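With one protein chain withheld, the remaining protein chains of the complex are depicted in position.
This part shows chain A:
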Amino acid sequence: MIKLFSLKQQKKDEEGSARAGGSQKKASAAQLRITKDLNELNLPKTCNTEFPDPDDLLNFKLIICPDEGFYRGGRFIFSFKVGPNYPHEPPKVKCETAVYHPNIDLEGNVCLNILREDWKPVLTVNSIVYGLQYLFLEPNPEDPLNKEAADELQSNRRLFEQHVQRANARGYVGSSYFERCLK
């Protein structure tokens, strides 16, 4: 037990006196945690990160270039925004590349469970990278965000594959236009 009363009797009154050298602003817990996450980032060879400002570790981009599956040969950019409540809250992740994908809509919203309802503070940036990479290898038509794409993947895989290739190479799928995103 701490005996505050007796301890503080001896304590001199330091009211309002910030001592010299004690005024350096402390890094937040979120900052400490993201620094650790990034220093230990172990990217698969299909992924890469880009930091527009190397001093700002809270905002960066992840580039995924799948080497197998429907999306091989494509280059997809995701933006990560890590908030002050990390890791209590997950980073905000958006897909900046227009992509024909059952779990990514045309506004760049990504339906990945660990980005929302299944996020836990023990997860890291690395977990999200693997989650996103998995979306390209195994698109999941059960949880659709782009319903058209999901229905097609379930009903006609060949047609879906053709449409993915058309979208990646630049072109229309239905009424949606996709910019070229091949490497």
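The criterion applied here is as follows: a residue touches a chain if its C-beta (ideal position, glycine included) is under 8 Å from a C-beta of that chain, and two chains touch if they have at least 3 such contacts; residues count from 1.
Here, contacts and distances are computed from a predicted model.
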Absent chain per UniProt: "Anaphase-promoting complex subunit 11", "NEDD8-activating enzyme E1 catalytic subunit", "Proteasome subunit beta" or "Large ribosomal subunit protein mL49"?
-> "NEDD8-activating enzyme E1 catalytic subunit"
Tell me which residue among A:56, A:96 or A:138 touches the hidden chain in the full complex.
-> A:56
With the missing chain put back, which residues of chain A would touch it? List them for me.
-> 1-11, 13-19, 21-33, 35-36, 38-41, 48-51, 54-57, 84-85, 87-89, 103, 105, 107, 109-111, 113, 115-117, 119-122, 143-145, 147
